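Of the protein chains in this complex, one is absent; all others appear in place.
For reference, chains read A, B and C in written order, and residue numbers begin at 1 within each chain.
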Amino acid sequence: MIRLQTEDLDIGALLNQFCLGRTDIGGVVSFTGLARHEDGQVTGLELEAYPGFTEIWIEELVLTAGQRFSLLDALIVHRTGLIAPSQAIVFVACAARHRRQAFEGADFLMDHLKSQAPFWKKQHGPGGTHWIEPRSIDYQDLDRWKVSPGGANK
Amino acid sequence: MIRLQTEDLDIGALLNQFCLGRTDIGGVVSFTGLARHEDGQVTGLELEAYPGFTEIWIEELVLTAGQRFSLLDALIVHRTGLIAPSQAIVFVACAARHRRQAFEGADFLMDHLKSQAPFWKKQHGPGGTHWIEPRSIDYQDLDRWKVSPGGANK
Amino acid sequence: MAKVLLFGPLRDLAGWRERDFDGVADLASLMAQLDPELALAVNGPGVQVAVDKAIVRGHALLGPRSEVAFLPPMSGG
Partner (left out) sequence: MAKVLLFGPLRDLAGWRERDFDGVADLASLMAQLDPELALAVNGPGVQVAVDKAIVRGHALLGPRSEVAFLPPMSGG
(Lines give C-alpha, C1' and ligand atoms only; values in the text may rest on other atoms or scores of the structure.)
Protein backbone atom coordinates (compact mmCIF):
# COMPACT_ATOMS: atom_id res chain seq x y z
CA MET A 1 0.00 0.00 0.00
CA ILE A 2 1.29 3.46 -0.79
CA ARG A 3 -0.06 6.83 0.28
CA LEU A 4 0.86 10.51 0.11
CA GLN A 5 -0.53 12.70 2.86
CA THR A 6 -0.18 16.22 4.22
CA GLU A 7 -1.12 15.21 7.79
CA ASP A 8 1.54 14.22 10.34
CA LEU A 9 2.29 10.47 10.15
CA ASP A 10 1.33 8.22 13.06
CA ILE A 11 4.21 5.81 12.57
CA GLY A 12 3.30 3.61 15.53
CA ALA A 13 -0.22 3.05 14.23
CA LEU A 14 1.15 2.35 10.75
CA LEU A 15 3.54 -0.29 12.11
CA ASN A 16 0.87 -1.92 14.29
CA GLN A 17 -1.61 -2.05 11.43
CA PHE A 18 1.03 -3.45 9.07
CA CYS A 19 1.84 -6.38 11.41
CA LEU A 20 -1.63 -7.00 12.82
CA GLY A 21 -2.75 -10.62 12.69
CA ARG A 22 -0.06 -11.71 10.21
CA THR A 23 0.96 -15.28 10.94
CA ASP A 24 2.98 -15.76 7.73
CA ILE A 25 5.53 -12.99 8.32
CA GLY A 26 8.82 -13.68 10.05
CA GLY A 27 10.32 -10.21 9.97
CA VAL A 28 9.21 -6.63 9.42
CA VAL A 29 11.75 -3.89 8.81
CA SER A 30 10.59 -0.29 8.96
CA PHE A 31 12.33 2.93 8.13
CA THR A 32 11.20 6.28 9.47
CA GLY A 33 12.77 9.41 8.03
CA LEU A 34 12.54 12.36 10.42
CA ALA A 35 13.05 16.06 9.77
CA ARG A 36 16.16 17.24 11.61
CA HIS A 37 16.54 20.55 13.37
CA GLU A 38 20.26 20.92 12.55
CA ASP A 39 20.98 23.08 15.60
CA GLY A 40 18.29 25.56 14.65
CA GLN A 41 19.45 25.88 11.04
CA VAL A 42 16.29 24.16 9.81
CA THR A 43 12.84 25.38 10.80
CA GLY A 44 11.02 23.07 8.42
CA LEU A 45 10.94 21.14 5.17
CA GLU A 46 8.52 21.71 2.33
CA LEU A 47 7.85 18.66 0.20
CA GLU A 48 6.16 18.68 -3.14
CA ALA A 49 4.99 15.74 -5.23
CA TYR A 50 3.56 15.55 -8.74
CA PRO A 51 0.09 14.20 -7.99
CA GLY A 52 -0.91 11.33 -10.25
CA PHE A 53 2.71 10.76 -11.29
CA THR A 54 4.49 10.33 -7.95
CA GLU A 55 2.04 7.68 -6.69
CA ILE A 56 2.41 5.57 -9.84
CA TRP A 57 6.20 5.89 -9.70
CA ILE A 58 6.18 4.61 -6.11
CA GLU A 59 3.74 1.79 -6.93
CA GLU A 60 6.14 0.56 -9.61
CA LEU A 61 9.08 0.81 -7.22
CA VAL A 62 7.20 -1.26 -4.64
CA LEU A 63 6.33 -3.90 -7.25
CA THR A 64 9.98 -4.14 -8.28
CA ALA A 65 11.13 -4.49 -4.68
CA GLY A 66 8.40 -7.01 -3.91
CA GLN A 67 9.53 -9.32 -6.70
CA ARG A 68 13.25 -8.84 -6.16
CA PHE A 69 13.18 -9.53 -2.42
CA SER A 70 10.17 -11.89 -2.22
CA LEU A 71 8.34 -9.46 0.04
CA LEU A 72 5.05 -10.59 1.52
CA ASP A 73 3.93 -6.98 1.95
CA ALA A 74 5.28 -3.46 1.63
CA LEU A 75 4.08 -0.03 2.71
CA ILE A 76 5.21 3.49 1.84
CA VAL A 77 3.54 6.52 3.37
CA HIS A 78 5.11 9.84 2.39
CA ARG A 79 4.40 13.31 3.71
CA THR A 80 3.99 16.27 1.41
CA GLY A 81 3.59 19.93 2.35
CA LEU A 82 5.25 21.63 5.29
CA ILE A 83 7.02 19.35 7.78
CA ALA A 84 8.31 20.54 11.16
CA PRO A 85 11.52 19.23 12.76
CA SER A 86 11.02 15.87 14.56
CA GLN A 87 8.03 15.02 12.35
CA ALA A 88 8.22 12.02 10.04
CA ILE A 89 8.83 12.61 6.33
CA VAL A 90 8.42 9.02 5.24
CA PHE A 91 7.51 5.63 6.70
CA VAL A 92 8.50 2.48 4.85
CA ALA A 93 7.80 -1.08 6.00
CA CYS A 94 8.69 -4.40 4.38
CA ALA A 95 7.49 -7.80 5.49
CA ALA A 96 9.13 -11.06 4.51
CA ARG A 97 9.40 -14.64 5.63
CA HIS A 98 12.98 -14.13 6.75
CA ARG A 99 14.68 -11.01 8.00
CA ARG A 100 17.35 -10.53 5.31
CA GLN A 101 14.71 -10.04 2.59
CA ALA A 102 12.87 -7.50 4.74
CA PHE A 103 16.08 -5.57 5.49
CA GLU A 104 17.13 -5.51 1.85
CA GLY A 105 13.67 -4.53 0.64
CA ALA A 106 13.45 -1.53 2.96
CA ASP A 107 17.03 -0.49 2.18
CA PHE A 108 16.35 -0.72 -1.57
CA LEU A 109 13.14 1.30 -1.31
CA MET A 110 14.80 4.06 0.70
CA ASP A 111 17.81 4.36 -1.62
CA HIS A 112 15.46 4.78 -4.57
CA LEU A 113 13.14 7.19 -2.77
CA LYS A 114 16.10 9.38 -1.74
CA SER A 115 17.57 10.01 -5.17
CA GLN A 116 14.95 8.97 -7.71
CA ALA A 117 11.43 9.49 -6.44
CA PRO A 118 9.45 12.45 -7.85
CA PHE A 119 9.59 14.74 -4.83
CA TRP A 120 11.13 18.17 -4.45
CA LYS A 121 12.30 19.25 -1.05
CA LYS A 122 12.84 22.82 0.09
CA GLN A 123 14.55 23.53 3.37
CA HIS A 124 13.40 26.52 5.42
CA GLY A 125 15.76 28.14 7.89
CA PRO A 126 16.55 31.46 9.53
CA GLY A 127 18.73 32.35 6.53
CA GLY A 128 16.00 31.68 3.96
CA THR A 129 15.12 28.66 1.85
CA HIS A 130 17.01 26.35 -0.47
CA TRP A 131 16.21 23.27 -2.53
CA ILE A 132 17.77 20.00 -1.45
CA GLU A 133 19.20 17.64 -4.04
CA PRO A 134 20.47 14.13 -3.38
CA ARG A 135 23.97 13.94 -1.90
CA SER A 136 26.71 12.07 -3.77
CA ILE A 137 26.48 9.33 -1.10
CA ASP A 138 22.82 8.87 -2.08
CA TYR A 139 23.85 8.10 -5.66
CA GLN A 140 26.55 5.73 -4.39
CA ASP A 141 23.98 3.96 -2.23
CA LEU A 142 21.73 3.60 -5.26
CA ASP A 143 24.53 2.03 -7.32
CA ARG A 144 24.67 -0.87 -4.85
CA TRP A 145 21.44 -2.21 -6.32
CA LYS A 146 22.48 -2.18 -9.98
CA VAL A 147 22.44 -5.64 -11.45
CA SER A 148 25.45 -6.53 -13.59
CA PRO A 149 24.88 -7.87 -17.15
CA GLY A 150 25.61 -11.38 -15.86
CA GLY A 151 22.54 -11.07 -13.68
CA ALA A 152 24.32 -11.18 -10.34
CA ASN A 153 24.30 -8.27 -7.93
CA LYS A 154 27.40 -6.17 -7.75
CA MET B 1 17.49 0.85 26.36
CA ILE B 2 17.04 -2.88 26.60
CA ARG B 3 14.25 -4.87 28.22
CA LEU B 4 13.07 -8.46 28.57
CA GLN B 5 9.36 -8.94 29.16
CA THR B 6 6.79 -11.71 29.25
CA GLU B 7 3.92 -9.42 28.16
CA ASP B 8 2.98 -9.00 24.46
CA LEU B 9 5.03 -6.19 22.87
CA ASP B 10 3.24 -3.01 21.75
CA ILE B 11 5.58 -2.34 18.83
CA GLY B 12 3.73 0.78 17.67
CA ALA B 13 4.02 2.42 21.06
CA LEU B 14 7.70 1.43 21.26
CA LEU B 15 8.42 3.02 17.87
CA ASN B 16 6.49 6.20 18.69
CA GLN B 17 8.22 6.59 22.03
CA PHE B 18 11.62 5.96 20.45
CA CYS B 19 11.16 8.77 17.89
CA LEU B 20 9.19 11.21 20.03
CA GLY B 21 10.55 14.74 20.00
CA ARG B 22 13.92 13.81 18.50
CA THR B 23 15.18 16.63 16.28
CA ASP B 24 18.71 15.23 15.87
CA ILE B 25 17.77 11.92 14.25
CA GLY B 26 17.58 11.56 10.48
CA GLY B 27 16.59 7.92 10.23
CA VAL B 28 15.17 5.19 12.44
CA VAL B 29 15.24 1.56 11.35
CA SER B 30 13.18 -0.94 13.29
CA PHE B 31 13.01 -4.70 13.11
CA THR B 32 10.07 -6.69 14.42
CA GLY B 33 10.39 -10.44 14.62
CA LEU B 34 7.02 -12.19 14.59
CA ALA B 35 6.10 -15.75 15.50
CA ARG B 36 4.94 -17.58 12.37
CA HIS B 37 2.13 -20.07 12.20
CA GLU B 38 3.77 -22.25 9.50
CA ASP B 39 0.46 -23.51 8.16
CA GLY B 40 -0.63 -24.74 11.54
CA GLN B 41 2.62 -26.56 12.26
CA VAL B 42 3.48 -24.07 15.01
CA THR B 43 1.08 -23.31 17.82
CA GLY B 44 3.56 -21.22 19.79
CA LEU B 45 7.14 -20.49 20.75
CA GLU B 46 8.58 -20.73 24.23
CA LEU B 47 11.52 -18.45 24.88
CA GLU B 48 13.84 -18.68 27.81
CA ALA B 49 16.54 -16.27 28.89
CA TYR B 50 19.17 -16.48 31.63
CA PRO B 51 18.09 -13.60 33.86
CA GLY B 52 20.97 -11.36 34.90
CA PHE B 53 23.17 -12.77 32.14
CA THR B 54 21.07 -12.19 29.02
CA GLU B 55 20.44 -8.51 29.78
CA ILE B 56 24.15 -7.78 30.28
CA TRP B 57 25.00 -9.65 27.09
CA ILE B 58 22.51 -7.52 25.15
CA GLU B 59 23.71 -4.29 26.78
CA GLU B 60 27.23 -5.06 25.59
CA LEU B 61 25.98 -5.86 22.10
CA VAL B 62 24.13 -2.53 21.96
CA LEU B 63 27.24 -0.65 23.12
CA THR B 64 29.31 -2.32 20.41
CA ALA B 65 26.74 -1.48 17.72
CA GLY B 66 26.39 2.08 18.95
CA GLN B 67 30.09 2.75 18.60
CA ARG B 68 30.55 0.89 15.34
CA PHE B 69 27.64 2.57 13.53
CA SER B 70 27.62 5.95 15.32
CA LEU B 71 24.11 5.32 16.56
CA LEU B 72 22.33 8.15 18.36
CA ASP B 73 20.07 5.67 20.14
CA ALA B 74 19.20 1.97 20.17
CA LEU B 75 16.44 -0.12 21.68
CA ILE B 76 15.97 -3.86 22.11
CA VAL B 77 12.85 -5.29 23.71
CA HIS B 78 12.70 -9.08 23.75
CA ARG B 79 9.86 -11.37 24.77
CA THR B 80 10.39 -14.38 26.95
CA GLY B 81 7.86 -17.03 27.92
CA LEU B 82 5.12 -18.38 25.67
CA ILE B 83 4.53 -16.49 22.41
CA ALA B 84 1.53 -17.10 20.16
CA PRO B 85 1.70 -16.93 16.33
CA SER B 86 1.51 -13.32 15.02
CA GLN B 87 2.88 -11.92 18.30
CA ALA B 88 6.20 -10.11 18.32
CA ILE B 89 9.26 -11.94 19.62
CA VAL B 90 11.64 -9.01 19.43
CA PHE B 91 11.61 -5.31 18.60
CA VAL B 92 14.85 -3.57 17.69
CA ALA B 93 15.21 0.10 16.75
CA CYS B 94 18.31 2.08 15.77
CA ALA B 95 18.50 5.83 15.30
CA ALA B 96 21.24 7.62 13.43
CA ARG B 97 21.92 10.87 11.68
CA HIS B 98 21.83 9.18 8.29
CA ARG B 99 19.91 6.14 7.17
CA ARG B 100 22.78 3.81 6.25
CA GLN B 101 24.08 3.77 9.83
CA ALA B 102 20.60 3.00 11.16
CA PHE B 103 20.08 0.16 8.66
CA GLU B 104 23.46 -1.39 9.41
CA GLY B 105 23.02 -1.03 13.16
CA ALA B 106 19.66 -2.86 13.17
CA ASP B 107 20.94 -5.52 10.78
CA PHE B 108 24.03 -6.08 12.96
CA LEU B 109 21.96 -6.34 16.15
CA MET B 110 19.56 -8.85 14.62
CA ASP B 111 22.29 -11.08 13.18
CA HIS B 112 23.90 -11.26 16.61
CA LEU B 113 20.63 -11.80 18.47
CA LYS B 114 19.69 -14.65 16.13
CA SER B 115 22.74 -16.82 16.57
CA GLN B 116 24.59 -15.52 19.63
CA ALA B 117 22.22 -14.07 22.20
CA PRO B 118 21.54 -16.14 25.34
CA PHE B 119 18.01 -17.30 24.54
CA TRP B 120 16.65 -20.79 24.04
CA LYS B 121 13.65 -21.25 21.84
CA LYS B 122 11.28 -24.19 21.89
CA GLN B 123 8.70 -24.60 19.17
CA HIS B 124 5.31 -26.06 20.07
CA GLY B 125 3.19 -27.77 17.43
CA PRO B 126 0.59 -30.48 16.97
CA GLY B 127 3.41 -33.05 16.71
CA GLY B 128 5.06 -32.03 19.98
CA THR B 129 7.91 -29.67 20.81
CA HIS B 130 11.45 -29.19 19.60
CA TRP B 131 14.31 -26.80 20.30
CA ILE B 132 15.29 -24.37 17.56
CA GLU B 133 18.95 -23.72 16.84
CA PRO B 134 20.33 -21.08 14.48
CA ARG B 135 20.19 -22.03 10.78
CA SER B 136 23.42 -22.16 8.75
CA ILE B 137 22.29 -18.97 7.00
CA ASP B 138 22.22 -17.26 10.40
CA TYR B 139 25.90 -18.08 10.91
CA GLN B 140 26.68 -16.86 7.39
CA ASP B 141 24.84 -13.61 8.10
CA LEU B 142 26.90 -13.19 11.25
CA ASP B 143 30.16 -13.66 9.36
CA ARG B 144 29.40 -10.55 7.30
CA TRP B 145 30.25 -8.41 10.34
CA LYS B 146 33.65 -9.94 11.08
CA VAL B 147 36.41 -7.40 10.82
CA SER B 148 39.55 -8.55 9.01
CA PRO B 149 42.94 -8.22 10.78
CA GLY B 150 43.71 -5.14 8.68
CA GLY B 151 40.76 -3.44 10.35
CA ALA B 152 38.55 -3.19 7.28
CA ASN B 153 35.22 -4.97 7.01
CA LYS B 154 35.08 -8.10 4.90
CA MET C 1 -2.80 24.10 -26.27
CA ALA C 2 -0.57 22.36 -23.76
CA LYS C 3 -0.50 22.72 -20.00
CA VAL C 4 2.99 23.15 -18.59
CA LEU C 5 3.87 22.29 -14.99
CA LEU C 6 7.06 23.36 -13.24
CA PHE C 7 8.44 21.72 -10.09
CA GLY C 8 11.05 22.50 -7.50
CA PRO C 9 13.65 25.18 -8.30
CA LEU C 10 12.27 25.61 -11.85
CA ARG C 11 9.08 27.04 -10.36
CA ASP C 12 11.01 29.53 -8.23
CA LEU C 13 13.07 30.52 -11.28
CA ALA C 14 10.07 31.07 -13.55
CA GLY C 15 7.80 32.58 -10.92
CA TRP C 16 4.90 30.36 -11.96
CA ARG C 17 3.79 26.82 -11.40
CA GLU C 18 1.31 26.08 -14.16
CA ARG C 19 0.64 27.85 -17.48
CA ASP C 20 -1.11 27.10 -20.77
CA PHE C 21 0.71 27.47 -24.07
CA ASP C 22 -1.08 27.74 -27.44
CA GLY C 23 0.08 26.55 -30.81
CA VAL C 24 2.62 24.01 -29.59
CA ALA C 25 2.58 20.87 -31.74
CA ASP C 26 5.66 19.34 -30.21
CA LEU C 27 8.13 19.76 -27.38
CA ALA C 28 10.54 21.81 -29.52
CA SER C 29 7.93 24.45 -30.35
CA LEU C 30 6.96 24.61 -26.69
CA MET C 31 10.59 25.12 -25.69
CA ALA C 32 10.83 27.99 -28.18
CA GLN C 33 8.00 29.78 -26.40
CA LEU C 34 9.58 29.54 -22.95
CA ASP C 35 11.37 32.48 -21.41
CA PRO C 36 15.07 32.09 -22.43
CA GLU C 37 16.32 31.69 -18.87
CA LEU C 38 13.72 28.99 -18.18
CA ALA C 39 14.43 27.28 -21.52
CA LEU C 40 18.10 27.08 -20.52
CA ALA C 41 17.20 25.67 -17.11
CA VAL C 42 14.84 22.96 -18.39
CA ASN C 43 17.63 21.81 -20.72
CA GLY C 44 20.02 21.70 -17.75
CA PRO C 45 21.56 18.61 -16.14
CA GLY C 46 19.20 16.20 -14.48
CA VAL C 47 15.95 17.79 -15.65
CA GLN C 48 13.49 15.22 -16.96
CA VAL C 49 10.40 15.88 -19.06
CA ALA C 50 7.09 14.08 -18.64
CA VAL C 51 4.31 14.30 -21.23
CA ASP C 52 0.97 13.15 -19.88
CA LYS C 53 2.78 11.74 -16.84
CA ALA C 54 5.21 9.57 -18.83
CA ILE C 55 8.91 10.44 -19.06
CA VAL C 56 9.97 11.32 -22.63
CA ARG C 57 13.46 11.81 -24.03
CA GLY C 58 14.19 14.12 -26.97
CA HIS C 59 11.38 14.63 -29.45
CA ALA C 60 7.71 14.38 -28.43
CA LEU C 61 4.49 15.36 -30.17
CA LEU C 62 1.93 17.26 -28.10
CA GLY C 63 -1.84 16.91 -28.36
CA PRO C 64 -4.38 19.65 -27.72
CA ARG C 65 -4.69 18.70 -24.05
CA SER C 66 -1.18 17.50 -23.34
CA GLU C 67 0.33 18.05 -19.91
CA VAL C 68 4.06 18.75 -19.99
CA ALA C 69 5.95 18.62 -16.71
CA PHE C 70 9.55 19.71 -16.22
CA LEU C 71 11.09 17.70 -13.39
CA PRO C 72 14.38 18.91 -11.89
CA PRO C 73 16.54 16.51 -9.81
CA MET C 74 14.32 14.67 -7.36
CA SER C 75 14.78 13.77 -3.73
CA GLY C 76 12.24 12.07 -1.51
CA GLY C 77 12.48 10.44 1.89
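Heads up, the rule we're going with is that a contact is a pair of C-beta atoms (placed from the backbone, for glycine too) under 8 Å apart; a residue touches a chain by one contact, two chains touch by 3 or more.
The model shown is predicted, which means the values in this text are computed figures rather than measured ones.
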Contact set (omitted chain vs shown chains) is B
Out of B:Leu15, B:Ala65 or B:Met110, which is the one that touches the chain we can't see? B:Met110
Taking the full complex into account, what residues of subunit B touch the chain not shown? 33, 47-48, 50, 52-53, 56, 78, 89-90, 110, 113-122, 131-134, 138
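As a working rule, only the chains that are shown with their structure count from here on.
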So which chain is farthest from subunit C, going by the mean of the CA atoms in each chain? B
Chain closest to the middle, measuring from C-alpha centroids that were averaged per chain: A
Distance from subunit C to subunit A - Cα centre to Cα centre, in angstrom: 26
Could you grab the centroid distance between subunit B and subunit C? Build each centroid from C-alpha atoms only and quote it in angstrom. 48
Give the residues of subunit A that touch two or more other chains, as numbers and ranges in rising order. 33, 110, 114
Show the residues in subunit C shared as contacts by 2 or more other chains, in ascending order. 77
